[in-house]
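Only one protein chain is missing; all other protein chains are in place.
In order of appearance the chains are A, B and C, and numbering begins at 1 in each one.
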Amino acid sequence: MAGNTFGRLLRLTTFGESHGAGIGGVLDGCPAGLPLSEALIQAELDRRKPGSGPAGTTRRESDTVHLLSGVFEGVTTGTSIGFFIANENQRSRDYGPIARAFRPGHADFGYQCKFGIRDYRGGGRSSGRETAARVAGGAIARALLARHGIGIHAATVELGGIPAPDIQMEGARSRAFFAACDSVIPAWEERVRAVRGAGDTLGGIVRIEAHGLPAGLGEPVFDKLDAALAGALMSVGAVKGVEIGEGFAAARLTGSQNNDPMTPGGMASNHAGGIVGGISNGQPIVARCAVKPIPSIALEQHTVDVDNQPVTIRIGGRHDICAIPRIVPVLEAMTALVLADALLLQRRMEARP
Amino acid sequence: MAGNTFGRLLRLTTFGESHGAGIGGVLDGCPAGLPLSEALIQAELDRRKPGSGPAGTTRRESDTVHLLSGVFEGVTTGTSIGFFIANENQRSRDYGPIARAFRPGHADFGYQCKFGIRDYRGGGRSSGRETAARVAGGAIARALLARHGIGIHAATVELGGIPAPDIQMEGARSRAFFAACDSVIPAWEERVRAVRGAGDTLGGIVRIEAHGLPAGLGEPVFDKLDAALAGALMSVGAVKGVEIGEGFAAARLTGSQNNDPMTPGGMASNHAGGIVGGISNGQPIVARCAVKPIPSIALEQHTVDVDNQPVTIRIGGRHDICAIPRIVPVLEAMTALVLADALLLQRRMEARP
Amino acid sequence: MAGNTFGRLLRLTTFGESHGAGIGGVLDGCPAGLPLSEALIQAELDRRKPGSGPAGTTRRESDTVHLLSGVFEGVTTGTSIGFFIANENQRSRDYGPIARAFRPGHADFGYQCKFGIRDYRGGGRSSGRETAARVAGGAIARALLARHGIGIHAATVELGGIPAPDIQMEGARSRAFFAACDSVIPAWEERVRAVRGAGDTLGGIVRIEAHGLPAGLGEPVFDKLDAALAGALMSVGAVKGVEIGEGFAAARLTGSQNNDPMTPGGMASNHAGGIVGGISNGQPIVARCAVKPIPSIALEQHTVDVDNQPVTIRIGGRHDICAIPRIVPVLEAMTALVLADALLLQRRMEARP
Partner (left out) sequence: MAGNTFGRLLRLTTFGESHGAGIGGVLDGCPAGLPLSEALIQAELDRRKPGSGPAGTTRRESDTVHLLSGVFEGVTTGTSIGFFIANENQRSRDYGPIARAFRPGHADFGYQCKFGIRDYRGGGRSSGRETAARVAGGAIARALLARHGIGIHAATVELGGIPAPDIQMEGARSRAFFAACDSVIPAWEERVRAVRGAGDTLGGIVRIEAHGLPAGLGEPVFDKLDAALAGALMSVGAVKGVEIGEGFAAARLTGSQNNDPMTPGGMASNHAGGIVGGISNGQPIVARCAVKPIPSIALEQHTVDVDNQPVTIRIGGRHDICAIPRIVPVLEAMTALVLADALLLQRRMEARP
């Protein structure tokens, strides 16, 4: 109830702070008999690791995951799966200056108002570091989905205002920035370099697709599949907008343009992004997320301190220039958690004998 | 768990179909002592009523709400509040032709795949008629928020691709289309008339603001206030995109542009839309929703029937040309339910004596 | 969250007071395709009806249930099932004297402390009348279980301190007091008559059995099947104790006496009451509930009024002399809701393809 649990039948509960002992979680509700190893989870965590690529920080973390329970002889037992990733490289001294001042664009002020206390070391629980636990849990959800022929792929389709001219989802996993195409990468590298030089940061847009989903997933009314997805994706710190299918563009189409005609072989188009009336229709799920620029900038900013006195702040430390590409596997993980949960919920009892 | 309950401490559970006995719900968790009457709820329902304005249907429903429990001597007792709105005007014969064919853009196909059965009369449970119960429940949440000085206002900021040139939230309640300004109304009326003449339908964009919210609402990590809002708004059938604050525009700003500087008197700007790190910061909450065009069009469409045979369909019956303006009070209701729930959750125990 | 919803996948939400418009509920999560009619629910409600038998009140209610949603062409659609039972016969004048005084043994004082307000007419929400909604919801759960060959039977095994000498569950449904055997009935009738004459009331013990349940239901650790059952049965107002299998007698056995030996044909005994380690083992589920005497007695009692002044009270009105037999179908309903929910939860995804 305090925000650290996600899901209904497949539930991920997480804990940990940026500069505490580490980050961990418990995945409950995973069916028994799924092959699971630390290596499988580690592979996803490695994709989120800091310090890779031109937009990255210089902070180095091995982010090594340890499975603590729920696996016996290489397969899941159906009981809760505990895991832990120790923090290794917390230079707390970097964060000294911000112990008293609230960083603009960060959760500092809200946490202080909410809890009357906050762990100011790297943002504590509000740090993006918590997403490591999402990726670990999502890796298990992903393995579950893969058993059912469902795959999830995300790609960066826009960075710093420069859209990718082409959308090729399949190769994104191995491209710099997890870019949607090769040709845009030099322009993005150039943009990142310029903005970094100016002490500033960037945002972008990520597209997520899920293939192989059967029709019929999602629940009516409040727990529509797109509602669950929107909530899950928006729960990732940097995300400020979510679209399904045509999204905001749908607001400018007419019904005859936006409706997807049905044929005996499936929908003739996919304006809906695979979800109609909140229920999957068998087409690929398509979502897009707006990622805001990282709020930790090297430029001087106006803010207030804990006594509400005006101060200026300049944020040191080792920070990413953009949440992309590291946010991409996080968005994939949240999508995997939503879809695996929906799949488990749909395995309902048939009333007819 | 099957999608018909919304909220955590303040929980709305709804039921009812387009052509059944009626629509109803139970609101649980409302604090005791809140003045509540049928008239208070009716006032909100009247704003959602069909048949008003140029984009409306000719279907007439009085949508009269009956309070069934939870109120004693004019105030809430803290127990569950049941309410019911009888259906009055179901011309089931209009829906005969669609008993076998799946309407493009509707939930028909998904429901059939999910449940193996569907109530084809007006879409059954997937009909927009279910939103009457959201508005009724939201009216109570709204009254609760008002006691704490929190107000919610929504306005249409774009219709059929024509944006309102000016955003004046305060007068929207009494304007046609709940428009964000007066000057755009003639253009929207013209657009609606043209599209209706062509047998087609329209979408648009709605902006929602909440004022008076204290800083500190929302829960960390998965239950961020913006995540809850995004899920709630996306659960309304016609919504295909949700933005908070700058939303997708934030993806094109730099950190120095997007961060809101803090001053002793509050934030100097509100790019964040009142929520940072998932926690309210005391600024107005600002969200925008993309509303897709109504899928029920009078034009001939290609689809399949329950035997997966290709057929064409032309949808008769009395339908709105646009979910706007009727969706506007629904989006306000969902926002009210989210914020009232967040407010109740924040009233936590103080550990310090 | 405020106590009016029960269950996880199969969820019953109820509302209504003793002297308001009526009692109702919403059952969500019932699978599609289950034949359901008002008659099926009415049959269970009729078993709970007041005024039947020597321990009954003279209050007469037809308790006619109306199905409001979720059923189409005689079967469930998988959407939420709303139902309502109008109150008919509320003689509010009977309750005038207790508007100011707290009735000993009743929830009056607790509700006043909790909510700062209470509906004193017949106890409002705390009245046993709310159990009508449990029976209605339970009737649907029962129909679901019957499809899977699972039956639930309860019987009174002790009344007013007089135990039934023999336990014959099968015929209980048609016996007075839903007694566990015929021979004890005259003694119970005699006891009831004497206590009623003295202006006092009685309690007793009810035994519940469920047959046909597969092994493997229930969840580990906190959601054990016996934990769910104990919580469900204890939530019925008059219940003050719950035992599974040997219950308190098990505390006096040794391990060699209490363990149930296993044979290729099943357990050789059933001391465990069908649940070991919180998981069903394929033997019949056996539970027992202690039912306290009805607190509304005609004798003078010492109490305080809303100003904490000492007063005496003598409770008029039409009251049962014992919660038995009317509580018996309520306990069956709660058992049905628990078991149907557990059955739905067990229909999980198989990870192995």
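The rule is short, and it goes like this: contacts are C-beta pairs under 8 Å (C-beta built on N, C-alpha and C of every residue); 3 or more make two chains touch, one makes a residue touch a chain.
This is a predicted model, so every value here is computed, not measured.
Within the whole complex, the absent chain has one touching residue among C:S18, C:S69, C:T201 or C:T335, and that is C:T201. Within the full complex, the residue among C:R47, C:R207 or C:K224 touching the omitted chain is C:K224.
Checked against the hidden chain, the listed residues C:L40, C:A187 or C:V304 yield one contact partner: C:V304. One of C:G171, C:P295 or C:G316 touches the chain omitted from the figure, and that residue is C:P295. When the whole complex is considered, the residue among C:G78, C:G138 or C:G237 that touches the unshown chain is C:G237. In the full complex, chain A makes contact with the omitted chain through residues 1-5, 7-11, 13-17, 20-22, 24-26, 28-30, 32-33, 66-70, 72, 75, 77-82, 84, 114-119, 121, 124-125.
Contact between chain C and the absent chain runs through residues 1-6, 8, 14, 102, 104-111, 113-115, 125-126, 130, 158, 160-161, 195, 198, 200-205, 214-224, 226-235, 237, 240-264, 268, 272-273, 276-282, 290-297, 299, 301-304, 308-310, 345-346.
We adopt the following convention: only the chains that are shown with their structure count from here on.
Set against the Cα centre of chain C, the chain with the most distant centre is A. Fitting chain A to chain C on CA positions gives a rotation angle of 180°, reported to the nearest 5.
Between the Cα centres of chain A and chain C there is a gap of 45 Å.
Counting partners per residue, chain B has 1-5, 8, 14, 114-115, 125 as the residues that reach two or more other chains.
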